[in-house]
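Okay, structure first, notes after.
Heads up, one of the protein chains got dropped from this complex, but the rest are sitting where they should.
Order of writing sets the chain letters: A and B. Residues in each chain are counted from 1.
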Amino acid sequence: MKRYSAFAIAREAFRQHSGWDRAWAKREPKKKYDVIIVGAGGHGLATAYYLGKNFGITNVAVIEKGWLGGGNTGRNTTIIRSNYLQDPSAAIYEKSRSLYETMSQDLNYNVMFSPRGLIMLAQTQHEIRGYQRTAHANALQGVSTEWISAARVKELCPIMNIDGPRYPVLGGLYQARGGTARHDAVAWGYARACSDMGMDIIQQCEVTGVRKNGDKVVGVDTTKGPIDCDKLGMVVAGHASVLAQKAGFRLPIESVALQALVSEPIKPCMDVVVMANTVHGYLSQSDKGEMVIGGGTDGYNNYTQRGSFHHVEETVRALVETFPMLGRLKMLRQWGGIVDVTGDRSPILSKTPVEGVFVNCGWGTGGFKAIPGSGWAMAELMAKGHSPLTEEFNMFRFREGKFIDESVAAGVAH
Amino acid sequence: MLTLHCPNCGVHADETDLHAEGEAHLKRFGPDSSDDDFHDYMFQRQNPKGVHFERWKHVYGCGKYFLAARCTATLEVFGTYSAQTHEPPQAIKDAISAKRPGWSWGDFS
Partner (left out) sequence: MSTRLALGGRLVNKNKAVSFAFNGKNLRGYEGDTLASALLANDQMLVGRSFKYHRPRGVIASGAEEPNGLVNLGKGSTFEPNQRMTTTELFEGLSATSQNHWPSLEFDVGAINTHLSRFLPAGFYYKMFIHPRPFWKYVYEPIIRHSAGLGKAPTEQDSDTYEHFHAHFDVMIVGGGISGLAAAHSSAQTGARVLLVEQTADWGGRAVVDAPKIDGLTAQEWVNKTVQDLESMGNVTMRLRMQGSGVYDHGYVLAYERLSDHAPEMEGPRHRLWRIRAKQIVTATGAIERPLSFAGNDIPGVLLAAAVRDYAINFGVSVGDRTVVVTNNDDAYRTAIVLKNAGLDIPAIIDARTAPEGDLIDEARALGIRIEFGKAVAKVKGGKRVTGVEICTQAGEGAVLEEISCDCVAMSGGWSPVVHLWSHCGGKLNWDDVQAMFRPDPERAPTGADGLGFVTTAGVANGHLFTAEAVADGFAAGRAAAKAAGFKSKAGQAPLGECAHEGPISAVWLMPQGAKHALRSKAWLDFQNDVKVSDVQLAAQEGYESVEHAKRYTTIGMATDQGKLSNINGLAILSKALNADIPNVGTTTFRPPYTPISLSSITGVAKNELFQPIRKTPMSDWHAANGADFEPVGQWRRPYAYIRGTETVEDAVNREVVNTREKLGLLDASTLGKLVVKGPDAGKFLDMMYTNMMSNLAVGKCRYGLMCSENGFLSDDGVVARIDEDTWLCHTTTGGAERIHAWMEDWLQCEWWDWKVYVANVTEQWAQVAVVGPNARKVLEKIGGMDVSKETLPFMQWADGTLGGFDARVYRISFSGELSYEIAVPASQGAAFWELLLAAGQEFGVMPYGTEALHIMRAEKGFIMIGDETDGTVIPQDLNLQWALSKKKTDYLGKRAHERSHMADPNRWKLVGLETLDGSVIPDGSYAIADGTNANGQRNTQGRITSTYYSPTLKKGIAMGLVLHGPDRMGEEIEFNKVDGTTVRAKIVDPVFYDKEGAKNNV
């Protein structure tokens, strides 16, 4: 693999950039792999990457129905944070956040991780208590966060109106090393690194069935023919139920639309990410200058990647209320993704009733920030059969009533 | 932006007048049920890409619940019907069969 650097660019500049290789190889599937990962989104590619990097398992195929990074990886609001309340969440999200810190160097691909700071606004007494609780929990979890005053919120984010007549800002939970990254680059960077390790990334290949010998997986049927494997990782956010059904088991999840939008680009005016959960909206400014806006999910099961406009309306209303200067900006583009949510709004990283089949799903609205941590943990689970990071996220927790509920602090989970 | 016909009050209601209330035809399991049954009742959802049965509430209207048969892949609505029933009326099932031959959902087909 040709390393990326300013020097490489300079060299290529004088030969019309003709020397750049493919970022990832285009290959046809082999007959058999040690591990097949279904889903070449961020989570699937990261799982493959850490299987290779941490466990030396490189006879791996990542199979993708569409194009890599084309699901939720490429259609989210790119927020990265780890200020979660419950121990298992804080552990995996903080692992993830810390991996983002060095991802560009690890992958030799600039994913533009920008730890610009993230504030979760408290606009009710209840939120104050919730975030102070999170701050105390984070202090014991090794997650660096702090409770800040309304005045400090204003200092960090001058475009915010902290004296709104309805929901004045009372303070916030600040994570200085939270931020954003370039979402597509995360998928592309992992894909390039996986390909470089000799793994096969097979796009435009849909899994049509899961082949089993008794209760053990032996391979998959695909639109490019049958492929054998010893272990199978299902990492297909949104479509996890559909794939699990092919393997003969069910998942406690539902798929719903999540929408987002961006404004036209403007000059930099906001250096932090802000989440306002009382009014339901979050906002950051991309490096291109667009104001990136997200909100809550639609209420009904939906696989169309389209949502209902009144949810966009609610989100925009909430943010214009909190950031009055936004009013005269214009919505450039809105879109939707399909997220799968579980009974406790926390993800599933788990063994399944089928031996050799592992599942990673249920990230709801919080998947992007978890990509490297999820991949790291999933790889460990698949390689070793257990991982402390995934332990509590097993799919059987619902049977025991052992939930990981993050909504308790903030009112919304992500 | 869905529209659904409320069978209780006859209004063809806009989604903004409605509230989605999750999967329909759940069978409740109470005390003395097995862990598996209770788990499935609480958490295991069909979540199909295709024909689905779900509950809606005409929350900014008559306040009543009703059930809808809808396709989650196209958002086509096959019909709505009373919430006070344990299975979809035959007419709804026929309407689905006409458009999605061979469909099945839980115990229904």
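By definition in this document, a residue touches a chain if its C-beta (ideal position, glycine included) is under 8 Å from a C-beta of that chain, and two chains touch if they have at least 3 such contacts.
No experiment lies behind these values; they were computed from the predicted model shown.
Visitor: For the chain that does not appear here, which of the shown chains does it touch in the whole complex?
Guide: A, B
Visitor: Among A:R97, A:R116, A:K231 or A:K369, exactly one should touch the missing chain; which is it?
Guide: Checking the options A:R97, A:R116, A:K231 or A:K369, the one contacting the hidden chain is A:R116.
Visitor: Please give every residue of chain A in contact with the chain that is not shown.
Guide: Per the touch rule, chain A residues meeting the hidden chain are 4-6, 8-10, 13-14, 16-18, 20-26, 66-70, 74, 87-88, 90-91, 95, 101-102, 104-105, 108-116, 123-126, 128-137, 139-142, 146-147, 159, 161, 164-167, 182, 184-185, 188-189, 203, 263-269, 278-279, 287-289, 304, 306, 308-309, 312-313, 316-317, 319-321, 324-335, 343, 388-389, 391, 399-403, 405, 407-409.
Visitor: Which positions on chain B touch the chain that was left off?
Guide: Looking at chain B, the ones touching the missing chain are residues 1-4, 14, 21, 28-33, 35, 38, 42, 55, 57, 59, 63-65, 71, 74-77, 83-84, 99.
We take it that only the chains that are shown with their structure count from here on.
Visitor: Between chain A and chain B, what is the gap in Å from one C-alpha centre to the other?
Guide: From the centre of chain A to the centre of chain B is 30 Å.
Visitor: Using the touch definition up top, name the residues of chain A that touch chain B in the complex.
Guide: For this pair, the touching residues of chain A are 239, 241-242, 250-255, 298-304, 308-310, 340, 342-343, 398-399.
Visitor: Along chain B, where are the residues that touch chain A in the complex?
Guide: Touching chain A: residues 1-2, 15-16, 19-20, 22-23, 35-36, 39, 42-49, 52, 54, 70, 72-75 of chain B.
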